[in-house]
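Okay, so here's the structure we're looking at.
Removed: one protein chain of the complex. Kept in place: all other protein chains.
Letters A, B and C mark the chains in the order given here, with residues in each chain numbered from 1 onward.
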Amino acid sequence: MRGMNMSPSESGAEIGFTWPIRVYYEDTDAGGIVFYANYLKFFERARTEWLRACGVEQDRLAQEAGALFVVRSTAVDYRAPARLDDLVRIVSRTERIGRASVDFSQEAWRDGTLLATGTIRVGCVDRVALRPAAIPAPVLAALRRGPTVTAPRVSTDNA
Amino acid sequence: MRGMNMSPSESGAEIGFTWPIRVYYEDTDAGGIVFYANYLKFFERARTEWLRACGVEQDRLAQEAGALFVVRSTAVDYRAPARLDDLVRIVSRTERIGRASVDFSQEAWRDGTLLATGTIRVGCVDRVALRPAAIPAPVLAALRRGPTVTAPRVSTDNA
Amino acid sequence: MRGMNMSPSESGAEIGFTWPIRVYYEDTDAGGIVFYANYLKFFERARTEWLRACGVEQDRLAQEAGALFVVRSTAVDYRAPARLDDLVRIVSRTERIGRASVDFSQEAWRDGTLLATGTIRVGCVDRVALRPAAIPAPVLAALRRGPTVTAPRVSTDNA
Partner (left out) sequence: MRGMNMSPSESGAEIGFTWPIRVYYEDTDAGGIVFYANYLKFFERARTEWLRACGVEQDRLAQEAGALFVVRSTAVDYRAPARLDDLVRIVSRTERIGRASVDFSQEAWRDGTLLATGTIRVGCVDRVALRPAAIPAPVLAALRRGPTVTAPRVSTDNA
């Protein structure tokens, strides 16, 4: 499966889930480097694919369970710049999976260079009022199980 | 009022409606210039303010009339680059106001330099099914009247 | 290779080059659909990968040949909306390869639904003055040859 980088003896939770991102012109700014706010986009793409690898698709979650994941807080440190055409790899781990929110630790790497690190808190809300809500039980179980290579609903696009 | 540039003897329809846009890092790319796709954002901001100057706010339009304006087609020619910190002025005119769609002609200028020209077709759709719908009659009348300096619902922010 | 969809008897030029794009929250707007300006980003990602499949990387082109490709004009028709989590496929063809510019015809599809079509003219400029310049001869030859599955510099990320 695209993006998974696990040796057989290691679980996704221990190693992290890797998702590749190519840098295009849209991602850069006049400083010649990736615009810092765009790391939040990169991190979100990786969390979305982590969710998908857990068997959770956010559009279905909204339609079937009336639940949205929203970002509560973000903290990002920028270590080194990425540039046009770079291939960046986002490594994502869950630090805490609570009843109504999840804390992610995420890193952006280009080969052996750490570009940025982020801590992102994502909360579950009901779709209409946008008020905090418990993560639906089957979703919570899926998140705690983590990405599974054989998950039946895992996307295989780009494979 | 911010952005209007009409001499007393000229109507908005003849002269066009001018809206200023400052170029920030977010707008630029690694070529050192404004990323071309962002002119569509600049043009949309200007159309939104043109609508507001006509007394039409899109959030109310959606909530009260169940109508959305969506973009049907865009055509943009790029003439000269804009750069960080430039002050760009968007001039907007309606070329055709139909029952269900409006054609805008828009230009981006920096002082006397024409940066880009665009032709944008905007259509009215119902909010739920996203199917073409007639523009609500009072809105259509407001668009045909055009921006009015004394419009009571015109935003005065940034003034 | 990711994104190529060619039967053995057909060339890339005849069929088009396909690149998959997943829709994330960053791509959508409050209408619940992909923000129309973002199709220009999708089209650019696909053109960039088409170039890469031709053996051309834009960062090297800038550094080694002092040449940039810039967008001269865009024309996009929007047919049907794309939504969160959709998998969109961009099909790209060159309509004309001139000495200093290339015309692309591009389409966005979700399964059998045509979402948007675009005509994009890309011109070559020198990196410093941003003035029109001839496409360097080896690059021009590579573009005319088109994407090659066995191109040695073709990216294999995400494969």
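What to note about this one:
Here, contacts are C-beta pairs under 8 Å (C-beta built on N, C-alpha and C of every residue); 3 or more make two chains touch, one makes a residue touch a chain.
Because the structure is a prediction, the values reported are computed rather than measured.
Considering the whole complex, the hidden chain is in touch with A, B, C. By the touch rule set out above, chain A reaches the unshown chain at residues 31, 33, 36-38, 40-41, 44, 68, 70-78, 81, 130.
Annotation for chain B: contacts to the undisplayed chain at residues 2-3, 20, 22, 24-26, 41, 44-45, 48, 57-60, 83-85, 87, 155, 157-159. Residue-level contact of chain C with the missing chain is found at 25-26, 28-33, 35, 37, 83-84.
In this text, only the chains that are shown with their structure count from here on.
Where the sister copies chain A and chain B meet, the same residue numbers recur on both sides for over half of the interface positions. Taking the mean of all protein Cα atoms as the centre, the chain whose own Cα mean lies nearest is C. If you average the Cα atoms of chain B and of chain C, the two centres end up 28 Å apart. Shared contact sites, meaning residues of chain B that touch two or more other chains, fall at 31, 33, 37.
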